[in-house]
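Below you'll find the structure, written out as structure tokens, and then a few comments.
Shown here: the complex without one of its protein chains, the others still in place.
Chain IDs A, B and C follow the sequence of writing; residue 1 opens each chain.
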Amino acid sequence: MNFASDNAYGAWPEIVAAIGTAASGAVSSYGEDAITAGLRDKFSALFEREVAVFPVISGTAANALALATLTPQHGAIFCHAESHIAVDECGAPEFFTHGAKLVGLEGKDAKLTPAILESALAHYHKGFVHHVQPSCLSVTQASELGTVYTPGEIAALSSLAHAHAMNVHMDGARFANALATLDCSPAEATWRAGVDVLSFGATKNGALGAEAVIFFNPKEAGDFEYRRKKGGHLISKMRFVSAQLDAYLEGGRWLAAARRANALATRLAEGLGAVAGAEIAHPVGANAVFARLPQAMIARLRAQGAQFYDWSPPEAGRTLVRLVTSFATPQGDIEKFLMIARGG
Amino acid sequence: MNFASDNAYGAWPEIVAAIGTAASGAVSSYGEDAITAGLRDKFSALFEREVAVFPVISGTAANALALATLTPQHGAIFCHAESHIAVDECGAPEFFTHGAKLVGLEGKDAKLTPAILESALAHYHKGFVHHVQPSCLSVTQASELGTVYTPGEIAALSSLAHAHAMNVHMDGARFANALATLDCSPAEATWRAGVDVLSFGATKNGALGAEAVIFFNPKEAGDFEYRRKKGGHLISKMRFVSAQLDAYLEGGRWLAAARRANALATRLAEGLGAVAGAEIAHPVGANAVFARLPQAMIARLRAQGAQFYDWSPPEAGRTLVRLVTSFATPQGDIEKFLMIARGG
Amino acid sequence: MNFASDNAYGAWPEIVAAIGTAASGAVSSYGEDAITAGLRDKFSALFEREVAVFPVISGTAANALALATLTPQHGAIFCHAESHIAVDECGAPEFFTHGAKLVGLEGKDAKLTPAILESALAHYHKGFVHHVQPSCLSVTQASELGTVYTPGEIAALSSLAHAHAMNVHMDGARFANALATLDCSPAEATWRAGVDVLSFGATKNGALGAEAVIFFNPKEAGDFEYRRKKGGHLISKMRFVSAQLDAYLEGGRWLAAARRANALATRLAEGLGAVAGAEIAHPVGANAVFARLPQAMIARLRAQGAQFYDWSPPEAGRTLVRLVTSFATPQGDIEKFLMIARGG
Partner (left out) sequence: MNFASDNAYGAWPEIVAAIGTAASGAVSSYGEDAITAGLRDKFSALFEREVAVFPVISGTAANALALATLTPQHGAIFCHAESHIAVDECGAPEFFTHGAKLVGLEGKDAKLTPAILESALAHYHKGFVHHVQPSCLSVTQASELGTVYTPGEIAALSSLAHAHAMNVHMDGARFANALATLDCSPAEATWRAGVDVLSFGATKNGALGAEAVIFFNPKEAGDFEYRRKKGGHLISKMRFVSAQLDAYLEGGRWLAAARRANALATRLAEGLGAVAGAEIAHPVGANAVFARLPQAMIARLRAQGAQFYDWSPPEAGRTLVRLVTSFATPQGDIEKFLMIARGG
């Protein structure tokens, strides 16, 4: 019963098979192959406009390289205080931007609002050389707490960001999970709502290690290619990353997998919400459930093999825990977990 | 007939199969899995001493992260002027070290000698704050021109480097090819000859994207783990990189594959050396042949589908070209190439 | 009536004279001169222990170079959210550290407490590679709001920081002003209270452009000299910076000047506190007064030539303003300012 992370699970057989298919023969390296070339068309079709696509192998690389392309070294990147880029990347954005500043903002359910952003921007004076300059807004979709922004919410944030000459980056490590919940197209969830650059994740949803940085305005990609190379992220046998992304998109498999993970999370939350002493802490919009559970229940679950993270220190006999479901979490694990939670 | 690069070829079926095997089930991410843990023992056995092993996904990442761990920002890294780190990594070592300086030295057949290094060191004054400080020697094994250092040659260089308090890094993107040629153990080729850190390549010799940074003195690994994370190179589903390295070492497959590639190169060089107008430019120690070919021969070869790089501009009717063989180059391609070269 | 900043005022005649004296003759450059050599003894005597002293020409340089020496690129620097390093240096610490993270903490009167630091540290897990690692605590003395830490308060913070293997840096851009208020020796205010490195400011208190980075344990200075050079901060005619520091310390002039500035601030605060509608917002511990003044009063003051900064946006008809006094602020300006404030 592994609910520790969606990256605890391996990979889809179809993605492994695609790698096997891609493994034979000689092709040009460093992304000059046909599979990589095809991604541009596929992502352009998916997003209903001409996009630039850059495969990389980790979400941290996708985010840090995207942010470095958007942000000068004297820039400020506004993000949620609990966001992955602020907390879990060991300062990778600061490293790749050569010292830009991440400004972590507080917001309910790990989401930002225009009011929060506006209030933060009031502290920065345009052209005042002593202050880092607002350059980028980064939103996480789905968020660190498993919540989801509506396209309208994103649009309102983007509009404010653009009015301050800031670019908008979306960390979509779990973009599939968010989209599976939202009743909208990929375009509506992103550039139509003002997103300039998307870190499109596949790893957590069934790839081995593949993410795509999508620039909705290809001209804004600037020197991304050089940054990727200089960061050691231009891999020679690129076809193997591209083949993962290709198989990921194939036939809408990515959304089906995300729907499955989300449904498991919803089922888990419903079940847990009905257990005495347990409390769901945030709306479940994607594939994660945050719940406050009694210490005894937590001990019982772990004793019987459930793996998950504590999200904050114990308080009044309960601890906030994170339970993540994935494309491959066995359905039975949900029921087993709930049974143990109920005291069974 | 692809002789452009050894990374033009895909991957061994056994490595793809190992990935498939690793794909099922849930394990801890970020390298806390059993396959990754096992690598330490396997590499320690291979090198006959306790080593620290860090899998990454590109040779540039391996080199740049290793060099950054060994070299302060005010340091100088001595290397051959034609080395990959100096020429083909778009300044990645400078980026990861925060501005250390690569000092490219000239040397026959892309190899350095103690005399060359000593002569370069004479320009640097220890403790003179205006000069970058000699901190690291990086040698490439096999070299950019397909030549190979003997353990004795490495030992002489290492000894000089250590006498100047410099660390020794070996860029072993084609370490397998070098070792297949040398009649010695991995230990003799590396730490017994004074190498401190090795970028152990697997990608060019049949992996999808897997290299291992090996610290022969684990304590010297220092903050490598943080650098890897901060560089976006700690991938979540590490088992898939580790599984490649595991299958690569399995049963000596890596050396068998390298021997095959080397034998093809030797055959190609022998054949080409016998063709009128063609001249082998450097000793063939690994899996690359550098030859001066008449322009007409080059045109004929390319017209019939041979792919390879020009290595320097035409001179007196001939061009120096690079021909690389790999673990998967078809034997028949060699004969076909030679036949066309001969005018057939 | 310039209360905008203490760096709006020029320099002491004695410091200018010292520069003139130092200007003749030929001496070794880059700090190999006698005046610079003498600083070590003078600062060691002042601080009652052997220290290492590095003159630089700006407070930002002093702070950023000191922090970069203390903090690895994967480190976290804890500081007050309103501190100069966090707000007013355009990200210089992030630049010089190659991407370490500043963690800005809230605290009353721009001061930190052990409880605040402890609470922040709870979010960082030692050895957890995804998180930046707590490496440094930076306190500002006097603080951004003109308040002062007692040696006991510093000692309590240092003790906690050291218990977490963090170094303690003190930004002493206004160290003289703080010390003039505290009834203690320089040693008691710094290393006896656990401070490891001090940015010792002179510029704001009457030098032209001179600060000294003081390492209380000279061995911890590490590669500071190389960082200073690489940052363009090792100036060739160092004697001119050192001569400023020398004249600054001479005969206790620095403390006399700070006492003067502090007394003016105290007088200003007392006077302003008695004016209807005005309110002193923070304890006046050094040479700055933060006051909430009615908009009309502010307009009147500015109309008659008073210069000062708004510190936050207007609220309920009043604005928080900052009034800074200096070594050279005319006594009469205080009285004139108060007269206008009173409506005269």
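As a working rule, a contact is a pair of C-beta atoms (placed from the backbone, for glycine too) under 8 Å apart; a residue touches a chain by one contact, two chains touch by 3 or more.
All of these numbers come straight from a predicted model, not from anything done at the bench.
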{"item": "Full-complex contact with the absent chain, from C:89, C:144 or C:196", "value": "C:89"}
{"item": "Listed residues C:60, C:97 or C:190, member touching the removed chain", "value": "C:60"}
{"item": "Touch criterion as defined above, residue of C:232, C:251 or C:313 at the omitted chain", "value": "C:232"}
{"item": "Touching residue (missing chain; options A:48, A:223 or A:310)", "value": "A:223"}
{"item": "Where the missing chain touches chain C, by residue", "value": "2, 4-5, 7-13, 16, 19-20, 22-29, 56-62, 64-65, 89-92, 95-96, 203-204, 208-209, 226, 229-237, 239-241, 307, 328-329"}
{"item": "Positions on chain A contacted by the hidden chain, ascending", "value": "30, 72-74, 98-99, 129-130, 133, 223, 225-230, 234"}
{"item": "Residue numbers in chain B that touch the chain omitted from display", "value": "73-74, 87-102, 122, 129-132, 313"}
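In this section, only the chains that are shown with their structure count from here on.
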{"item": "Chain of greatest Cα-centre distance to chain C", "value": "B"}
{"item": "Between chain C and chain B, distance of the C-alpha-averaged centres to the nearest whole Å", "value": "50"}
{"item": "Length of the line joining the C-alpha centres of chain A and chain C, rounded to whole Å", "value": "41"}
{"item": "For chain C, residues that touch 2 or more chains besides their own", "value": "73-74, 98-99, 129-130"}
